[in-house]
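See structure below.
With one protein chain held back, the other chains of the complex are shown just where they sit.
Just so it is clear, A and B label the chains in written order, and each chain counts residues from 1 on its own.
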Amino acid sequence: MADGSTMVVGAPAATSPGPRQAGSMKQLARRRSLAALALCSPLILLIVCLKIYPTFYAVFLSMLDRKMNNFVGFDNFAFMISRPSFQLVIFQSVLFAVTAVILKAFLGFVLAHLMHNIRGRNERVWRGLLLVPWVIPLSLSTLTWWWLFDPSYSAFNWTLNMLGFEDIAFLGTVWNARLSVIAVNVWFGAPFFMIMYLAALKSVPEQLYEAASIDGATAVQRLFFITIPMMRNIILITVLYSLIVTFADFDIVRILTNGGPQDGTHLFATYAFVVGIQSGNIPRGATVSLFMFPILAALAFFVLRDVMKRNKEMA
Amino acid sequence: MSASATAGNMPAPKAKVGSMEKQRRMALWASYIALTFFVIIFLIPPFYMIITSLKTSAEISAQAGNPWIVQNPTFDNYWELMTNAAFQRYFINSVWVTAVTVTLSMTIAILAAFSLSRMGFKGSQVLSTGVFLTYLVPPSLLFIPLFQILGWLGLINSTWALVLLFPTLAVPFCTWIMIGYFSSIPKELDEAALIDGASYPQILIQIFIPVALPGIIAATIFAFTVAWGAFLYPLAYLYSADQATLTVGIVRELIKGDVFAWGMIMAACAMAAAPPIIIYTFLMDYYIAGLTAGATKG
Partner (left out) sequence: MANVSIRKVVKAYEGDVQAVKGIDLEIIDHEFVVLVGPSGCGKSTTLRMIAGLEEITAGEIWIGGDVVNDVPPRDRDIAMVFQNYALYPHMSVFDNMAFGLKLRKFPKEEIKRRVDEAATMLDIQMLLDRKPKALSGGQRQRVAMGRAVVRNPKVFLFDEPLSNLDAKLRVQMRTEIKKLHQLVPTTTVYVTHDQIEAMTLADRVVVMNHGVIEQVGAPQELYHHPATRFVAGFIGSPAMNFLPCQVVDDGGLKVQLADGTKMAIPAARVDRYGPYKGKKMTLGIRPEHMTETHDSEKPGVQIMNAKVDVVEPMGMETLVHHFVDGVAVCSRIDPNVHTGPGEILPLAIDMNNMHLIEDATNRVV
C-alpha cells in the first residue's frame, strides 16, 4: 500500500529544470494516479453508500418518533436505557460476548497446542474434523442444536436419563438458556481460534524452545516465557475481533431462543430485530443497534492499533 | 536428540534417554486422546443432523429406543426435498445470490487491491485503513437503516437486495486478503514485466492474478461463505417464501407450527451444508493460509 505511492514522485525539478521536465512521464504518473483511483471507485462507492451513509442515517433514524415524523433528539436513547428489559439486553450481551470469547480463546489455545503436539501426523485430517463446526452455516447448525435441546425429544436428555440423571430444560430457564446459547457459540467459534493460534504457534522459531530448554526452562516456563509472549499480538487481535463478532451475533439467539425465556437471552441484534423489523418501530430498532456502536468502535480501535503495530514490527 | 550421542559409553544416561523418549510418546498419546475427545464433541451436531435426516417422521415421534441410531434408515427425506418445488427455489436463490456476490465482490476486491498495493494515489493509505475498519462492521449494526434504504430502492423482498448488500460484507475482507497477497509479490516482478513490455492491465491479468491465485481462492471462499450462510439480511428483507434463500427457507418455512418434520429439516440442513463442506474439504489449506497470513508472518 505504502510503497505504491513512492513511484508517484511529486518533488519538483529542483536543479536546472529543462523544458522536458513536465514531459509525458509525469503526465503518465498523474494518469496512473487517476487510473488507480478509478480502480478503487467501486470499493469507495460501496463503502460510502452502504456503510458510511447508513451509519449516519441510523443516527438520524434513531432521533425520530415512532411515526418518523418528528425529531425527538436523544429521547429514544433515554427511553431505552430506562427500560429494565433493555438493561437486561445490555447485561446479556456483555455476559454472552465476554464469557463466550474467553471460553473460545481458552479452548482454541488448548486445541492449537494439541494439534501442534501431533504436528505432521495426519494433521490435515484432524484439523479438518475440528473445523467442521465452523464450516457449516451457523443458522443451520443452530437449528440442529435446537433439535438436540428439544424439550420433549432431546437426545441429550435421553442420554442423561440412560446415565441415571434427571432431564435438563436446556432452553427452559433463563440461565440454562443463556448457558446453552454460550455453548453453541463456543462450539461454533473455537475452531477459528484454533487455526489462528496454531498458525501463531507454528511461527515461533523452534530454536527459541531449544535455547530455553538448554537454559533449563520447564515446559510451563516455556509456555509462559516464550509461547505466550510470542503469540501475544495474535491472541489479542483474535480476541478483540471475536469480541466484535460475538457481541453483534444474531443467528444463534434468534433461532435457539428467540430472546426467551422471559426476554432473558436477547442480544442487541436480536432485540433490534424484534423492535425494528417485527414490531415495525424503525427508530427504536435503530436506537438499539446504535447502542452497540461505542463498544464496537472502541474494540475496533484496539484491533486496528494492534494490527498496525504488528505490520510495523514486521516491516 | 543430542543426548543419544553422549550416551554411548555410559549406561546411566541411557535409561534417561529411554524415559525422555517414553515421555514424548506419552505426550503424543495424551494429545491424540484429548483431540479424539474434542472431535467427538465437535461432531455431535453434524452427526445427529445426518442421523435424524435418515429417520422417518414416524420413527422420530415414536421416541422408541436410542435417538442416536437409526432403526430404518431411509433417504425419503432427501428425495422428497429434491422434488419439492419450494426447496428447489431456495436452492436456486442461494446459488444465484452467492454466484453474483462472489463474482461482484472478487472483481471489486481485486481491482481495488491492485490499485492500493501497486499504483497508489493521494489518500490510498486512508482507504486501506478504511477497508479494514469496514471489515469490522458487523451486519447487525446497520440492518435497520439498510431496511429503509432498500425500501426506497424497491428491493424489499427481492433477492437483488442480497446481491446489493452481501458484497458489503465480503468485499472489505477480500480486499484485505488480496492486498496482502499482492503486496507479497516482489516489486521486481512488475518491473520485469514493465520492461518486457506489459501494460498495467496485462500485468494484473497475466502476472498478478495467476501468481496470487492462492489468495484469490481464499478470498473467493470467504465471499462464498458469507453469501451462502448469511441469515440476518435474508430474514429481515425477504418475507415471501419464493424469494427465500436456503438458510431462511429452512429455518422459517420448513418449521411450520408444532408439526416439526425434523427428519426433513435435518435433511435440508445437511444438503444446504454440503456445498461449503465440499469446498472446504478440497480448498481448506488455501483458505486457512489466507486467513492466518498475518499470524504466520514475523
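One rule holds in what follows: contacts are C-beta pairs under 8 Å (C-beta built on N, C-alpha and C of every residue); 3 or more make two chains touch, one makes a residue touch a chain.
Everything quoted here is computed from the prediction, not taken from an experiment.
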Residue among B:Leu133, B:Ile207, B:Ala261 or B:Ala289 that touches the chain left out of view: B:Ile207
Interface with the undisplayed chain - residues on subunit B: 186, 188-189, 191-198, 202, 206-207, 210-211, 213
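Going forward, only the chains that are shown with their structure count from here on.
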Separation of mean Cα positions, subunit B and subunit A [Å, integer]: 14
Interface residues, subunit B side, partner subunit A - complex: 27-28, 31-32, 34-35, 38-39, 41-46, 48-49, 52, 60, 63, 66-68, 107-109, 111-112, 114-122, 124-125, 127-134, 136-149, 164-165, 167-168, 171-172, 175, 179, 183, 187, 200, 228-229, 231-232, 235-236, 246-248, 250-251, 262, 265-266, 269, 272-273, 276-277, 280-281, 284-285, 288, 291-292, 294-298
Complex interface listing, subunit A residues touching subunit B: 1-8, 32-37, 39-40, 42-44, 46-47, 50-51, 53-55, 57-58, 61, 110-111, 114-115, 117-118, 124, 126-133, 135-141, 143-145, 147-148, 152-153, 155, 158-159, 187, 191, 195-196, 198-200, 202-203, 234, 237, 241, 244-245, 247-251, 254-255, 268-269, 272-273, 276-277, 282, 285-286, 289, 292-293, 296, 299-300, 303-304, 307, 310, 313-314
